[in-house]
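The following block contains the structure, expressed as structure tokens.
Just one protein chain is left out here, and the rest sit where they should.
All chains are identified by letter, namely A, B and C, in their written order; residue positions are counted from 1 within each chain.
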């Protein structure tokens, strides 16, 4: 049982979204497992889905509100390899939210047996349409903070 | 001996640029060879280098002149697999140039033994900064046509 | 209305599978649209799903039967750009099947308005576990031929 699931059972922690990706052939390498850079692409799928679940479409945040959230720090700890055609669950939660910084946490688990494959986190700053440091709109900060369980 | 080399020896054909890429681990798949979509990325490296050799930096064409050349047709025929850490030579030439369309041809050969790994071609239309159909500037058409040997 | 849909309505043609992919941020480029090499990765998702629909898991074909189907020819014609977060339907069908060669055809359409984004095809040879030219097992040839509507 993963830490995120444990928290959920105990009523701790905030919102955790779940996304599903099926491993593509292109994502494998000659070691016969998923190449490690792809996990960061799956994390991105997870955080976009978490935002969608909270009522915000990242596409619209960029396009309509000129709000960009580039990654400033990314980390992944690999526990077990992911294989071609595996179905992977990406569990995403908000670890911390400030007006100028968002911190996401992730777990990747194999759907067939809930084996944890990797854990990770990304830190994001906020940029406006001119790519200058900016802040999240107050309504988003409010929703994200509640979702973070803090 | 590849067709492009044969032409070069016989004084036929136009300018052929040569780029070198070393196969990255990320580009391999679990079959132990380079995943086939990567060849199109190498073609792009080839055509940008050919343009550079002809005096045009594609980055500047986009940034300074609002001239974009998206792919409208792409094809690759695979002759032999590329392996991790192989050095690949990308030979690129212009097959045809019109004001509103550019047609590139490519050969991928393994540097160690000049084995042809793949042949391909891409067709590009011209867009302006508003992503509307446009034409190549006359000075570029002139240089590209000469390079095409036509 | 796409050609594949037209055929389906008229009772022509064979089995057409439908897969859905949502455009990832990683798949876009600085032109603001999906980079053209990614379409070939989506085609692969399509043909694996078509095989699954016909009762064959490509993962098992490789792992249990030592049957590999590398691409020997791939082509894509781009009709309209795909954008970030678009939901894309990959329609895949078998164009031709021989013991030693499989020919798939593809259509990519945007789910929101059924706009055709691209059409393509891939040709595959059959290799055994030693990466030598081989043939499809007769039971697979039979099912694939029926699915090709021929």
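Quick notes on this structure:
Note that contacts are C-beta pairs under 8 Å (C-beta built on N, C-alpha and C of every residue); 3 or more make two chains touch, one makes a residue touch a chain.
What you see is a predicted model; the values in this text were computed from it and never measured.
Which of C:43, C:84 or C:144 touches the hidden chain is settled by the complete complex: it is C:84. By the touch rule set out above, subunit C reaches the unshown chain at residues 25-26, 28-33, 35, 37, 84. Interface with the hidden chain, as seen from subunit A, comprises residues 30-31, 33, 36-38, 40-41, 62, 68, 70-78, 81, 131. Annotation for subunit B: contacts to the undisplayed chain at residues 22, 24-26, 41, 44-45, 48, 57-59, 84-85.
Please note the rule applied: only the chains that are shown with their structure count from here on.
Each chain gets one centre point, the mean of its Cα atoms, and the points for subunit A and subunit C are 29 Å apart. Here the spacing of subunit A and subunit B, counted between their Cα centres, is 36 Å. Counting partner chains per residue, subunit B shows two or more touched chains at residues 30-31, 33, 37.
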